[in-house]
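Note that one protein chain of the assembly has been removed; the remaining protein chains are unaltered in position.
Chain IDs A and B follow the sequence of writing; residue 1 opens each chain.
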Amino acid sequence: MEFFTFVGWLLDNPDAGFLPKFIGVAAAWAVGITVFVSVAALFFVWLERKVSAHIQCRLGPMEVGPHGVLQTLADGLKLLAKEDIIPEGADRFLFALAPILAFAGTFVSFAVLPFGPDLVIADLDLGIFFLAAVGSLEAIGVIAAGWASNNKWSLFGSVRAATQVVSYEIPMGIAFVTVAVVAGTLSLNGMVESQNGMFWNWLVFRNPFMPIVFISYYIASLAECKRAPFDLPEAESELVSGFHTEYSGMRFGIFFIAEYAAMYVVSALAVVMFLGGWYTGIAPVDAWVAKSALLANLVGAIVLITKSFALVFLQMWLRWTLPRIRLDQMMYLCLKVMVPIGMVCLIGAALWQGIAGVPADLMGDSQRPAFPVVGSISGLVCFLVATVGGWIWVRGAIRGTKSYQLANYKS
Amino acid sequence: MDRSTLFEKLRQKFGPRIIESDENGLVPSVRIEPATWPELAQSLRDDFRLDYLSCLTGIDRGKGQGLDAIYHVERMDAARLSISVRIRVPYENPVIPTVEHIWRTADWHEREAYDLLGFRFEGHHNLVRILCAEDWEGHPLRKDYKSPDTYHGVRNNVV
Partner (left out) sequence: MSSEAARTLTPVPAGLSRGRMLDQDGDLRTEEMLLNMGPQHPATHGVLRVVVRTDGEMVIDCEPHVGYLHRCFEKHCESVSILQSVLYTDRLDYLTAMGNNWGFSMAIEKLFPDLVIPERAQYIRIICQELNRIASHLLAIGTYGMDIGAITPFLYCFREREKILSIFEAICGQRLNYNYIRPGGVAYDVDDRMVQTIKDFCAYFRPKALEYDDLLSKNDIFIRRTAKVGVLRPETAIQYGCTGPVLRGSGLARDLRRDMPYGIYDRFDFDVVVGQGEAGALGDCYDRYIVRIREMEQSLRIVEQAAAKIPGGEYRSPKIKGKIRPPKGEAYTRIENSRGELGFYVVSDGKDIAYRVKCRAPSFHNISVIPEISRGSMVADLIAIIGSMDIVLGEVDR
């Protein structure tokens, strides 16, 4: 059967068997996600260049298209046209497989990542568990790339990537568990739905521990995307380019797209878990939007993607501001700082949920805590204290505490 | 301590082993034989605290004259207190005892002088070329040096 005949047949027989429908839906989703990922990656690369340029008092790409929007497209074409070089002595099979593995790991995450109330490929009951499982697949691609390149710098990069994975996965997993405890579900859609209402219902403000969990997750997510200050596996000033030193052309391009896709995935996950997912955070608007399924999905997708892009922007901002930390400092931060803090927050959040929260079957309608106002207010206060306090602390350090006092420094 | 005291004390200590001394010239210096050098160096560092070997200049004085090695030694905490030590060695056998155990920085200084002028520093732990390639022939700063026409098949002296 030819493809178009098949599609026509499918349209004519909407109730025809399970398999064709399944294939059709799967193909539609696959194409849709591929287009989304490609476009998002192109946009992110352009955005990164513009953000970095403006942070650095430059203009960035200005020539191809208005404000250089098509620059990434031109660069992508250049990458496609470039010679595909496999270094002598490389493990050819692994070398070819590695970028695909890295990309697939990120790409599979979209299977459970929602864009709107109904815009999700599979609303798995174990959604977040699935994400944690496939999220590490990218690291396998990176490790394979470093090993297969037969280059010492690449090997360094891949070993660093392995070290980084075992370091950040633990605080990240603890953050997942904490969110699951508070939201009462492992399903990503369920998590978002539990944050309905005004924005102080968002999980990040749910109780005093959640802001800390959010920050901890965000730091771990930076490490997962190999973004500064955790860009150790590809530290360009130390390891030339780390694991992708030997890659050229589109193989390198695939790594590149995978990195930017991963940035979107972790940001979208942060939005889903902490920042209200597709809800605007203003209850009447959400209620009005929810009247129509189409509108709910459309507005939901726009809201969720906008929030995710804001977090991606934050990642870029950090990258162009901070220096890189060292390997042992990264392990120290992840394992000795974030794990204990995460554990305390997990216990605290669980206790809070046990004391303030009432089991769903007793409440009847939701898993909302019995004293939502107390939890939300204390959560908001904690968030403010954390951010403002951190800001004051940082400014204080900048203005010169005693230990870094600039003696001899007067004009 | 000023410079004249330093020269006076050196003359007292080493006597005739200081062949000539020029205290007020552009380069205040003493001239010695190579054999005196380790003892003088040790004395300069320990007795006069001249802890900084600033420079080692090698000069090819021409076929009949020989090679000059000029050490510029001074104190880190008093830049004005400095002395140059001149050692002349014959062209064919330019051997000078090493002082790398006295001033660590002499290590690279001596390697450079060996590389470019062909001094041989006796006792140096790793006297290999430092600026030229390891398999380079000749010592470029000698006045009779002829640059090779080819190096590993690459033509030099293209007119």
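Please note the rule applied: a residue touches a chain if its C-beta (ideal position, glycine included) is under 8 Å from a C-beta of that chain, and two chains touch if they have at least 3 such contacts.
Here the structure is a predicted model, which is why all the values come from computation and not from measurement.
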Which listed residue, A:180, A:228 or A:305, touches the chain dropped from view? A:228
Of the candidates B:80, B:125 or B:155, the residue in contact with the absent chain is B:80
Among B:1, B:55 or B:95, which residue is in contact with the omitted chain in the full complex? B:55
Contacting the left-out chain: of A:156, A:264 or A:383, that is A:156
What residues on chain A make contact with the chain left out of this view? 52, 55-58, 152, 156, 159, 228-229, 231, 235-238, 240, 320-329, 394, 397-398, 400, 403-409, 411
When the complex is taken as a whole, what residues of chain B touch the one chain not shown? 26-27, 51-55, 57-60, 70, 72, 76-80, 84, 103-105, 107-108, 112, 116, 129-133, 140-141
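To be clear about the criterion, only the chains that are shown with their structure count from here on.
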Distance between the centres, which are taken as Cα means, of chain B and chain A, whole angstrom: 63
